[in-house]
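Below is the structure I would like to discuss, written out as structure tokens.
Here the complex is missing a single protein chain, while all its other protein chains stay put.
Naming follows writing order (A and B), and every chain is counted from residue 1.
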Amino acid sequence: METILISLAGGLLQAFEPLNLMMIVLGCTVGLFVGAMPGLGSVNGVAILLPITFLVPPTAAIIFLAAVYYGAMYGGAISSITLGIPGASTAVATVFDGRPLAMAGKADQALTAAAIASFIGGTISVVLFTLFAPPLADFALKFGPPEEFALMVLAFATFIGLGGDDIPKTIFSILIGLVLAAVGLDIISGKPRLIFFDASGFLHGVNFLVLAIGIYGIGEMLWTLETTGGKVIVHKVKMSVAGFMANIRSVRTYIKSTSLGSVLGYFVGTLPAAGATPASLMSYGLAKTFSRDPDSFGKGNIAGVAAPEAANNAASTGSMLPMITLGIPGSPTTAILLGGMIIWGLRPGPLLFTERPDFVWGLIGSLYVANLFTVLINLAFIPVFVRVLTLPFTVLAPVIFVLCIVGGYAPTQTMHDVWLMLLFGVMGYLMRKLNYPVAPAVLAIVLGPLAERSLRQSLLSSQGDVLIFVERPISATCIALAAALMLYPLFLAWRRRREAAAGDSGSHPGASG
Amino acid sequence: MTVRQADFLMAIATILMSLGLMWSSTDGLAIGWVSGKGPGSGFWPFWLAVGMLLCSLATLVRWFLRHTPESRSTEIYMSRSAVVVVGTSVGALIALLVGIHIVGTYFALLAFLLFYLKVIGRHEWPLTVMLVGGIPVFIFSLFEWALQIPLPKALTEEWFYPVFDIMYETDYFWMYILGSFLFLGAVSLALHKFLPGQDR
Partner (left out) sequence: MPTLRKFLVGTAFALGALSVSLVGPAHADWKPRKPVEFIIMAGTGGGADQIARLLQGLIEKKDLSPRPFIPINKPGGSGAEALLYLKDKAGDDHTVLVTLNSFYTTPIIQTDLGVDISTFTPIGRMALDTFLLWVHADNTEITDLDSYVAAVKAAGTEWKVGGTGSGQEDSILTAMMESEFGYEVTYIPFPGGGTVAKNLIGKHIDSTVNNPAEQNEFYRAGQSKPLVQFTPERMAAYPDIPTAQELGHDIVYFMQRSINGPPGMSAEARAWYIDLFKTLFDSEEWQTFCVEDGLTCDEWVAGDDLAAFHAEQGMRHRELIESVGAEAITGE
């Protein structure tokens, strides 16, 4: 414990060296703005800045890149809330409640909640990182394919209740997301699958962002165009110091789901395969399941913004752990960070902690400082971001369309994906009008590849025996938790019905699937 | 078309979609359970597509039984004005994408923004000029310069060579970018002064 504190103090001192501090401030700001662009995420910011980091020492460089990573995590929430387009897959769950809040003129509340929750998530996870890095690295090693699959089952279980009230249409939406996730090369058999019309663009699969930007960017814009008839809509946003302080104080309304999301996010983030996206989705699902007022989720509940934001920041810290101790990237961004470390001659692995403590503790120290700076920078810019919403809609719509098009192009740099995005946007719009929920499809496409792969890896190693999932302690625990989560809404419905038995017994048995 | 009719058509469309996915999944892939190895490569997409088919059939049955609000609704699915508003936007987007293939991103963006702001939005000239000029410049400086993500330029590729010359062979490219924004701002201000807009 004492050694940890001494090392941490050293790391913090290192973070406050002028060069490193400059790197943190610059990195946070760059990350914040790159992350706020739809389709662009931390991966773009980190990738482009990697060559620049040849000019500074490795510790300063990794601090800079980590600050970009952190800033982008905060920034992702900004486009989710103000434009309704998830800036990155990690910010999808933020759209569910962030967008309704912004439409109701409460964008400043949502943005403040996102920033504060991110700060809490970042802080909790950095503390956990400091205290439990080595034991958790061992725990991450115990996570094989069966455990990964069980975790995915658990993730799906937390989404129960995210769908609409039309069960066949909700299941349809989940399934189409899972099938789209199977497009591309199957790594298990090495065969290309579902290459429609022999278009080579399908070989890389259907990118998550293509579906998300299509549905939430283009589809949402078309929906808004129809409802407003293309007329000018201007949101009035009042910004005042008193309002700002009230927004800060409202933290107590979502502190519970935020803390839960932070811890959950950190643990899910440390698992090499999972990363921040499932963490934020699970956190949202849990916040809704255990909320006193689950029906308000998706309609503008502030906890629905805070919970996923806390989790994705916590997970982004968490995913540094497998990167440092196992050399395994939890996300494309950490993959590039990892490449950076290797280029600087730092070999990630079990020995890095002992052989290069200056580097590791410098990084940890900088995470504390970066977190603090990002929240301050973010809060300072909220009035600017909120003003976006006051633009007339006929100005905002073409700008958003343009951002969607270039944002859909950026991740894979193929026009194929841009066309696909437009198709998804129009389809999503048409189906949404008929009460097909779209969120389940977006969630499924994120988790689908991981779920299928881990399922088939497990069954390969067990020679096709499905009992492998319940024979191993960690996976059995996850499956049991998943079963409990799936039964929980039924239990609530049963209890509600019993309580209401005296009164009107004709109530609907809840919106669960 | 009423919502009820649209719901029926969409159910038929999803059935066809499911069948298409099932058919694609059988294309050279094993859809069954491979003994000792677990599911084959086509197993996941095929059986999920079967699930999609069942869900679509359930929707169809509920449509016949009028169980869902959509299957009972006789409201208009898309009013004429909605078709016009949404249709022009989708049409403009398709034209934009086709344009990107022919004249490249930046010139296609110019045309798209001009159409959208002036024809659909009926904005005054200063704002239109500012945005039509400013957005492509902004996109260029962000993507090509700051993030180094080249956007497609198609036939206009070589027109950008002089821009790259300035961009990479002088150290003050940021001044040009700043200058272009200031210039656009000045132009729109000037226009605003002489040609007062309608909706201000």
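The rule we apply is simple: a residue touches a chain if its C-beta (ideal position, glycine included) is under 8 Å from a C-beta of that chain, and two chains touch if they have at least 3 such contacts.
What you see is a predicted model, and the numbers here were worked out from it, not measured in a lab.
Asks: Just name the one of B:Leu131, B:Ile149 or B:Ile177 that touches the chain not displayed here.
Replies: Of these options, the touching residue for the absent chain is B:Ile149.
Asks: Looking at the whole complex, which of A:Gly10, A:Pro57, A:Gly105 or A:Gly144 touches the chain that is not displayed?
Replies: A:Gly144
Asks: Among the options A:Ala335, A:Leu372, A:Val395 or A:Leu487, which residue touches the chain absent from this view?
Replies: Considering all chains, including the one not shown, the answer is A:Ala335.
Asks: Could I get the residues of chain B that touch the absent chain, sorted low to high?
Replies: 30, 34, 36-37, 40-41, 144, 148-150, 157, 160-161, 164-165, 168-169
Asks: Since one chain has been left out of the picture, which residues of chain A touch it in the full complex?
Replies: Residues of chain A in contact with the hidden chain: 43, 47, 50-51, 54-55, 140-145, 184-185, 187-192, 200-205, 272-273, 322, 326-329, 332, 334-336, 338-340, 342-343, 345, 347-352, 412-413, 453, 457, 460-461, 463.
Everything that follows uses one rule, which is that only the chains that are shown with their structure count from here on.
Asks: Quick check: how many Å separate the C-alpha centres of chain A and chain B?
Replies: So the centre of chain A lies 23 Å away from the centre of chain B.
Asks: Considering only the defined contacts, which chain B positions touch chain A in the complex?
Replies: Touch residues, chain B against chain A: 3, 6-7, 10, 14, 17, 21, 24-25, 28-30, 33-42, 44-45, 48-49, 51-52, 55-56, 58-59, 62, 68-70, 77-78, 81-82, 85-86, 89-90, 93-94, 96-97, 100-101, 105, 109, 112-113, 116-117, 120-123, 127, 131, 135, 139, 142-143, 146-152, 199.
Asks: Quick check: in the complex, which residue numbers of chain A touch chain B?
Replies: For chain A paired with chain B, touching residues are 34, 37, 40, 44-45, 48, 166, 168-169, 171-172, 175-176, 178-179, 182, 186, 188-189, 191, 193-194, 196, 218, 221-222, 225-226, 229-230, 232, 392, 394-395, 397-399, 401-402, 405-406, 409-410, 413, 415, 418-419, 422, 426, 429-431, 433-436, 452, 455-456, 458-460, 462-464.
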